[in-house]
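The next block holds one structure in the form of structure tokens; read it before the comments.
Complex shown without one protein chain; remaining protein chains in place.
Let's look at chain A:
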Amino acid sequence: MSITTKDVEHVARLARLNLTQEEKETFTEQLNSILQYAEKLNELNTEDVEATTHVLHLSNVMREDVVKESLPSEKVFLNAPDEEDGQFKVPAVLE
């Protein structure tokens, strides 16, 4: 499998990144070389091997459904780039 600049453009859109022409070319080359190296994994037969999502044997972690203290909203907005009336403000979602 080898990836093209078009694939890189598609993935960049999924990742919400704008890439310059130069970045597109560099990433195409570098991702191809990394993915080519990753092909190495196909030397191993993993048909009957279970996937490890996590090393600890965890099942769902539950807690009592009780109200606890949460962060005060004035603190939450301290780092907000823009806010108004207790809400994060962003530009228009629809044109």
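Methods note: a contact is a pair of C-beta atoms (placed from the backbone, for glycine too) under 8 Å apart; a residue touches a chain by one contact, two chains touch by 3 or more; residues count from 1.
Throughout what follows, contacts and distances are computed from a predicted model.
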Protein name, per the UniProt record, of whichever chain is missing from view ("Peptide/nickel transport system permease protein", "Alpha-D-ribose 1-methylphosphonate 5-phosphate C-P-lyase PhnJ", "Glutamyl-tRNA(Gln) amidotransferase subunit A" or "Xanthine dehydrogenase YagR molybdenum-binding subunit"): "Glutamyl-tRNA(Gln) amidotransferase subunit A"
In chain A, positions touching the absent partner: 1, 3, 7-8, 11-12, 14-19, 23, 27, 30-31, 33-35, 37-38, 40-44, 46, 49-56, 58, 61, 63, 71, 75-76, 78-82, 88, 90-95
